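The complex appears here without one of its protein chains, the remainder shown in place.
Think of it as A and B in the order they're written, each chain with its own count starting at 1.
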Amino acid sequence: MIRDVLHLIGVYTKTIMKSWFQYKVDAVLRSLAVFLRESTGIIVVYFTLLKFDTLNGWNVYELLFLFSLLFVTYGIMILFFTGLRDFGGTVRNGGFDRYILRPRGLLFQIIFVNADWFAAIGHGGLGIVLFLISASKVGIVWSFDKAMYYLFAIFGGVLIQGAIFLFLATLNIYLLETGSLKELFYWNARKFAGYPLSIFHKAIQTVMLYVVPFAFVNYFPAQYLLRKEDMAAYPEIFLYLTPALGVAMYLLAYVFWRFSLKYYKSSGN
Amino acid sequence: MSFIEVTNVSKRFRINKRAGGIPGMIANMFVPKYEYKQAVDGISFSIEEGEMIGFIGPNGAGKSTTIKMLSGILCPDSGSIKVGGYTPYKDRKKYVGNIGVVFGQKSQLQWDLPVIDSFELLKAIYRIPEELYQKNLNRFTEMLQMESFLYQPVRQLSLGQRMRADIVAALLHSPKIVFFDEPTIGVDVVGKETIRQFIRELNETDNITMIFTTHDMQDIEKVCDRLIIIDKGSKVYDGELSGIREKFGTTRQLDVEFTQECEIEPVENVQVIPLDNRKKRFVFENRDVKIDELMNELLTKYSIRDINISEPEIESLIRKIYNGEVS
Partner (left out) sequence: MKLTPYLAFAKKSFLNRSAYRFNHFMGILNTLVRIFIFWCIYRALYGERNEVDGITMAMVTTNFVLSIGMDALFSINDYYLPNRIGNGSIATELLLPISFKGRMLFENLGNTLFQLIFHFAPALVVCVVTVGVLPPVSFGCFLLFIISAVLGYGVLWNLSFLLQTFSFWLLNMWSLMTIKNVFLNVLSGSMIPLWFMPDWMAPVMNLLPFSSIYFTPVQIYLGQLSAKEIGTKFLVQMLWIGVLYLCGNVFWKKGKKKLVVQGG
């Protein structure tokens, strides 16, 4: 059973890779463009901090470390959840009906049929580069505990964003157009997440903590490892919530997904 | 108990009526307004294993809704559907391994990759044993003459080639039932013939149950044994193809060629259509006019070179059924 599933994942991945290599130059250019586009914010932060030294107590390497968590988690997440990002199109062009007609799990198919390697390499690659640049310079004394914490934080960060994607994807079953909602609840929220939470207005902080909890994707994990002064404004427990929150949010989104599938079958589209 | 048993199935859709503009959008978010459309209205039929069914009706008649319910994509509001012991919309994962679906308009092949790669992927998805896969692949590619393009990317194929590949893709796992939705749409005449022959042959040798929806009457005439016609969500005909003529084909036409140009006196209940100078067509209902009496009358009154009786074509009959001209 497990072997069969792994085999299928292997075949899916092989198929995606083959499609990808049909246009080699294009693939390289696309990944490079994503990499550069996402670097924009980093370059700007770098230049800005040459002038100002610190942002609310964070120096340039600490900020890069904060960014790196955002990009690494997104890079991993998009490798699995491209299908959810593009789910609106899949529903509209009948692709979802085709998934229903195959003897495999629906979410399983959505996840493994698609993988945006351009985005994954662009974002993930940038995340790794940033991590390599910053990790040794921010004064973290790496130990087994901290490495485990880091891995769990990445895991939680991937799930938090995955849950948001799954939730927004599920809305496609009810609504015709969800692009704008995604812009509002995902991309705009993510723009704030590149910087220390503490610099923002209280209302924004509330959103980043309780509505679209990006703060737990990178700010609190970075705080655990870096211990900056602005952490004083938040309860200590926030440092440890990321993995649990990721699992909880994902389960919640999954329940919503299951419920909506029943609706899809009874309402059509 | 038949192989496919559809009993009194109904399906109604709720359509959100949106008012325009931002106020309309906001109003719609809080107090949505709906309209209801009865897509399928108490349909029943049963199909035996190995039957070849043409499932037709005008656009919006409820064809695709019924097919979607039969294939498990939608569940009915009321009534029951049993296919080979399964309830399609409940036992999805177990059920869909037994069916194949060909959507003429939507390919399931990988656009950028050679055809064979899509087949390999399906082999993994449907857990097809190696032996069966090879057997089916060889057999189908030979029957459909696909050897020449099996290793070509799908995006380079002609529509006819792509359709053949899509049909094979739906059959690799040896399904017991296959749904064809417009399987010849956009394909050239020769391609259509290849596809029809293949389907007939497969139905005869493998005893696969096949359900067709199409707008091409040639498909129906050349492939199907039995016809189910639905209109406005209800079944209006269910029976053999030839039965349509018996039931609805009450119109006859008589094409007469006269030896010279002449004026025809009007005949009761007969419509006269001039075809050219010396040819006229007489159209009438079977029950109103006795054909021998009419011919007698014509032969005595005029000098005639040739007479030809014909029945209406199935296609025009079906169009009449759609239009509600016969009942």
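Note that in this section a contact is a pair of C-beta atoms (placed from the backbone, for glycine too) under 8 Å apart; a residue touches a chain by one contact, two chains touch by 3 or more.
Fair warning: this is a prediction, and the values are worked out from it, not measured in the lab.
Peer 1: Which of A:L32, A:V91 or A:L171 sits in contact with the chain that's absent?
Peer 2: The single option touching the absent chain is A:L32.
Peer 1: Touching the left-out chain: which of A:N56, A:S136 or A:T206?
Peer 2: A:N56
Peer 1: From the listed residues A:V91, A:A135 or A:I199, report the one that touches the chain absent from this view.
Peer 2: A:I199
Peer 1: Provide the residue numbers of chain A that touch the chain removed from this figure.
Peer 2: With respect to the unshown chain, the touching residues of chain A are 25-26, 29-30, 32-34, 36-37, 39-41, 43-44, 47-48, 50-52, 55-56, 177, 179-180, 183-184, 188, 191-192, 195-196, 199-201, 204.
Here is the rule we go by: only the chains that are shown with their structure count from here on.
Peer 1: Cα centroid separation between chain A and chain B, in whole Å?
Peer 2: Measuring from centre to centre gives 46 Å for this pair.
Peer 1: Which stretch or stretches of chain B touch chain A in the complex?
Peer 2: Contact set of chain B toward chain A: 13-14, 65, 68, 71-75, 77, 89, 92-94, 96-97, 99, 101, 103, 106, 108, 110-113, 117, 120-121, 124-127, 153.
Peer 1: Would you tell me which residues of chain A are touching chain B in their complex?
Peer 2: Its residues touching chain B are 4, 7-8, 11-12, 15, 18-19, 22-23, 93-95, 97-98, 100-105, 265-268.
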